[in-house]
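The other protein chains are all here in position, but one chain of the complex has been omitted.
Moving on, here comes subunit A:
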Amino acid sequence: MPQRFASSDAGDLYSRSAILDPYPHYSRLRAQGPVVWLERHKVFALPRYAECKAALLDDSTFVSGAGVALNPVTNRLARGTTLNSDGAQHDERRKLVAHRLTPRALREMHDQVDAQAGRVVASALERGRIDGVEDLATALPMSIVPDLVGWPEEGRDRLLAWGAATFDALGPMNGQAVRSIRPSVQMLRYAHGVAKDRRLREGSLGGDLLQAVDEGRLDAAECPKLLVDYLAPSIDTTLSAIASALYLFALHPDQWQALRADRGLLSNAINEVVRLESPLRAFSRKVAADTTLADVELPAGSRVLVMYASANRDELVWDSPEAFDITRDATQQLGFGHGAHGCAGQGLARLETRTILGHLLDGVERIELTGKPVWAVNNIIHRLEHLPLELIPAR
């Protein structure tokens, strides 16, 4: 017998207060059931781990091609991006975007990223009292990603704001999303100009796209959207993971000491950070054909909301899900998504986070909070805006 789904119109997941403190909302939805109809957003929320993972793995039923946003405007604007495509077309685009980002390809970049992380940490240590977001978490990806993409120097100062807007636009059509449309379109228009004038360094990811156009493997009209595919998701998200790592280690000095004592825990520690403070809140998928999930009937044409950040705190999967414990096995966290649409840049994100934490482990005895952390307001990206810290150097 099909189960009736729970229904909720209490609270808005995308209100300012829920963005700043989302976890009580996730917890309430998980308690309501595996599939919860959100009347306000006309979407079936999947707040638990098992259903999120099942939906991500069944990418022919829960499709991305009709958009992954909660509003039709963005879903129309985002046509042609890798994020919004399915099947063979998606695989082809992903290969174009991802082949230079795989761990395989990133081996060549390791020394460069590591050296850059060393410089960023050394400069932060010199100052001692820093903003962890600006001086560490932003500094590294901003010094790596634009060069990797071959982006011109003069268009760099707006990348962070543009990228954030591109994510904001993927929420429901609230005030946040409305304000984000203009900068999202600006970014796309700028990328269009950059591609048209061929202002992308040869040998870079962007340069490769131009070459693919020249060789007839890619339609020139697709180039700007693929550039946005590279740039928009590569800064904010990594920034979030690095800043949250600093925040969590400042709150839990015992975990920092455990990591200093055993560097072998580092890659799992990164998974645990991404599990507990997942940079991505949720994306939606369209149901392509009538189906059931957790015995709930979902009609073709409806939408589900894959709640990565909530799945990563699901009591049914994780012991003491709210505890930060770098020794737990957090490999199965869904913070990078999973399956065909799993984050293409996760190798680079892990590399950046690992190298910056590695240099901090070398030089820092303790990370101390010196003020109140401020969280950013964005429909999709959960990240700190300011994180006042003091780095206490190791003797």
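The criterion applied here is as follows: a contact is a pair of C-beta atoms (placed from the backbone, for glycine too) under 8 Å apart; a residue touches a chain by one contact, two chains touch by 3 or more; residues count from 1.
The definition used in the following text is that contacts and distances are computed from a predicted model.
UniProt lists the omitted chain of the complex under the protein name "Ferredoxin" (options: "Ferredoxin", "Glutamine amidotransferase", "Phosphonate transport system permease protein" or "Rod shape-determining protein MreD").
When the whole complex is considered, the residue among A:S267, A:T292 or A:T327 that touches the unshown chain is A:S267. Among A:W162, A:Y230 or A:F336, only A:F336 touches the chain that is left out of the view. Touching the missing chain, out of A:L20, A:L57, A:A220 or A:A300, is residue A:L57. Touch with the hidden chain on the side of subunit A covers residues 56-57, 98, 102-104, 107, 267, 329, 331-332, 336-340, 342-343, 346-347.
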